[in-house]
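One protein chain omitted, others in place.
Each chain carries a letter (A and B) given by its place in the written order, and its residues are counted from 1.
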Amino acid sequence: MAQAETFQDGPRRGGSLLYSTAFRGVAYQILLAAGVILVGYFLYSNVNQNLERQSIATGFRFLTESAGFDIGESLIPYDSNDSYGKALVVGILNTLLVSVFGVVLATILGGFMGIARVSRNWLAAKLASMYVEVMRNIPVVLHVIFWAAVFRNLPGPKESIHPFEGLYFNNRGLIFAVPKANPAYVWVGVAFLVGLVAAFLFVRWADRRRERTGKFMPTFWPALAIMIGLPLVTWLVQGAPLVWDKPTFGAFNFSGGAVLTPEFIALLVGIVVYTGAFIAEIVRAGIQSVPRGQIEAARSLGLRSGFVMRYVTLPQALRVIVPPTTSQYLSLAKNSSLGVFIGYPELVNVANTTLNQTGQAVEAVGIMMTVYLLMSLTISIIMNLYNRKTIIRER
Amino acid sequence: MKALRRSGWLAVAASVAFLSTPAVAADGPMVTKIKQRGELACGVHTGRYGFAVADSQGKWIGLDVDFCKAVAAAILGDANKVKYVPMSAVQRFPALQSGEIDVLSRTTTVTLTRDVSLGLHFGPTTFYTGTGFMVRKTTKATKLEQLAGATVCVVPGSTTEKNIAALFKARKIKYTPVVIESQKAMVGAYFSGRCDVMSMDHAGLPGHRRFDAKNPDEHFIFEEVYSKEPLAMAIRQGDDQFYDIIKWVTHVTFNAEEYDVHQANVDEVLKTTTNPDVQRMLGKIGGLGKKLGLDDQWGYRIIKQVGSYKDIYDRNFGEKSPLKLPRGLNKQWTQGGLLYGYPIK
Partner (left out) sequence: MADTLTRAGEPGGPSTRAAPTRASAPPPEEKIAVLRWLRDNLFSSPFNTLVTILIVAGLVKVVPGLFAWGIQNAVWYTKDHEVCRAASGACWAVIGEKHRPMLFGLYPYAEHWRLVVALVLYLGAFSITLMRRFWNPVFLIALWVVVGTAVGILLWGGVFGLTFVPSSQWGGLPLTMVLFTGTVVLGMPVAVLLALGRRSHLPLVKTVCVTFIETLRGVPLITILFVAVNVFPLFLPSGMEINTLLRIIVGMAIFFACYQAEVIRGGLQAIPRGQYEAAESLGLTYWQMTRRIVLPQALRICLPAMVNHIIAAIKNTSFVLIIGLFDILTATTNVLEDPLWRRFFVEAYLFVALVYFVFCYALSKYSQRLEQWLSAGRQY
């Protein structure tokens, strides 16, 4: 697209080779290439020289060496005897965990606030606009360290905030009861995945049918029913096994149950509240971009408001909303690196420790950057595919 | 528009020139470089009582700081010609490797990996300590074995971080590490109750208890020291002369104490002494300084401007400090300690 708008070579002035645009184009490029290569070589030879002169270890051999440090929270089993490579994987998984939760929550919060901003309710609109203006004008770093300070200064484990059985909130985090592992849960999980696919197929079938025959059929509730019902039935069929693993207070801390650490919650709350404000603005702009006439026309045809939202407003608004939201998701994922400020063991934090234990700054920072770059590119590509799909619908 | 762009570039160029100090000195010996610059760039802790801490006027004090001063006194003749660069645990080695600092004097433990694969040289040990643990008295814990299930605050990239992993593993007890980059934030997290235990060099704990706790009596430091942590100054490899200076500056402070030469009496000793070893150290018998590429008064200046090891210890940890830490292993070899000054001959 950009190519089409680019101006082509202009008219030539004089016959001299020097004035030929084509010649100068080639010359510029050769100069640039030479410059890039020279700078690259300069930096490369310097770093090599420096590392060799000071006999600093280089290369990625350290990845297989034993890390020797522990990591506070990990999605996979990890032990201080494991390698630096595995430690970094633990970090990457933690980054993904907080990013995925962050994206989901920021979308919900941002969507809610964005809709509230265009609401006909004056109070809701004002409050939402206050939220947006305040939150997006405060640095995300401040959001994160503020919440970290708040959660660390909660009462200790013995004086936990304890709203109901099985849930404790204290300066060690949010501790809650979880069902004890049971072989039946594997099947429940499978059932959920099957339900997900089934629901998707059902919605698609219903859409096709509507387009073919013009007959409308409710899809949201049936789809939800399939997604929840299937696992529920599976669970009931297997005798509804449910034993809670409740947190109990030990010598220092709670044991049992599941824990969300203050660092995780602080990072999550910080980036969600911040990103949510930007998403709210995007959603508002998206909704307002749909001409009022469209909605009024749809209503005057006697369509129900849910239907209008689903088939008239949303498809058009989404086209405006998706591209900038993608960039918000990307910046949320990148902002999860703020975990290093507050001690959440995400990628940058673990790579930082690795950097210090091994002293291999170039390699450690290189790993950080590469992983984020791959993550960004993946999200970009996925969202562009989605984007292309919504654009094709334009017909 | 044209005028704008041109003067814009000028302004940019001017500000770049203004901000940068591209001291493209010859890649000569460190001593020449330091003399040219007129100050020693010394990497220190961002704030650990007894080792390095900046007071409200921005003046640095501490044992690590005193060794920076001793090196500056030897090379530059003035113990005050030091530029202190406070750095986090993670920043310290890259800063040294890249040449941002000349010497790293920052509670740094000597280990094989650091010595070999980080391209460092370590001077003689300036302080012997080990991993220590501090807990709240309400936990009633007095030794490591009682810490099962505890949450432990620690700074990343420290030897402490690896030590506690090994210590807990050996005792087969579980714990949760909370790893916080900033030393101050880590200490704050312990005192606000985020962690049950704070772990760092044993000698660093009393200072934090004394100055960072709301009520120092509420906290208990385990008496046992759990690992070997020899702390020393580090420099990058590639300059043997500078390495020699670091080595012998440290030994001068050890020897001074052994021969009972201190900041207070050094002038008197210089006049009266008949001991050739002391005369050599103080430059009365010349020739040694030259071998290091310094003048003959280098040893005298270290003792006069900074002091013997006893002066340094007493000022920062001992009787003259608020910490009142017993010397432990940091005693002279003649008194059962590990300080053993090599002969200055």
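Convention: contacts are C-beta pairs under 8 Å (C-beta built on N, C-alpha and C of every residue); 3 or more make two chains touch, one makes a residue touch a chain.
As the structure is a computational prediction, the values presented were derived from the model and not from experiment.
Participant: Using the document's definition of touch, tell me which of A:71, A:269, A:295 or A:361 contacts the absent chain.
Facilitator: Only one of A:71, A:269, A:295 or A:361 touches the chain omitted from view, namely A:361.
Participant: Looking at B:97, B:176 or B:227, which residue reaches the missing chain?
Facilitator: Final answer for the missing-chain contact: B:97.
Participant: With respect to the chain omitted from the figure, which of A:71, A:105, A:140 or A:191 is a touching residue?
Facilitator: That would be A:140, which touches the missing chain.
Participant: Considering the whole complex, which of B:104, B:120 or B:187 touches the chain not shown?
Facilitator: Hidden-chain contact among the options goes to B:187.
Participant: In the whole complex, not just what's shown, which of A:125, A:167, A:251 or A:290 touches the removed chain?
Facilitator: Only one of A:125, A:167, A:251 or A:290 touches the chain omitted from view, namely A:125.
Participant: If the hidden chain were put back, which residues of chain A would touch it?
Facilitator: Interface with the chain not displayed, on the chain A side: 1-3, 5-11, 13, 21, 25, 28-29, 32-33, 36, 43, 46-47, 49-51, 53, 117-125, 127, 129, 133-134, 136-142, 145-146, 149-150, 153, 278, 281-282, 284-285, 288, 320, 323-324, 326-327, 330-331, 334-335, 337-338, 340-341, 348, 352, 355, 361-362, 365, 368-369, 372-373, 375-377, 380-381, 383-384, 387.
Participant: Using the touch rule from the top, list residues of chain B that touch the missing partner.
Facilitator: Residue positions of chain B that touch the missing chain: 1-5, 7-9, 11-12, 14-16, 18-27, 33, 46, 54, 56-58, 83, 85-88, 90-91, 94-95, 97-100, 181-182, 184-185, 187-188, 191-192, 211-214.
As a convention for this text, only the chains that are shown with their structure count from here on.
Participant: Please name which positions on chain B make contact with chain A in the complex.
Facilitator: Against chain A, the touching part of chain B is residues 89-90, 92-94, 97-98, 113-114, 116-119, 139, 146-151, 156-158, 161-162, 164-166, 168-169, 175-182, 185-186, 188-189, 192-194, 196, 236-238.
Participant: Considering only the defined contacts, which chain A positions touch chain B in the complex?
Facilitator: Residues 50-51, 53-57, 68-72, 79-81, 152-153, 156, 171-172, 250-253, 255, 261-263, 340-343, 345, 349, 352-353, 355-361 of chain A touch chain B in their complex.
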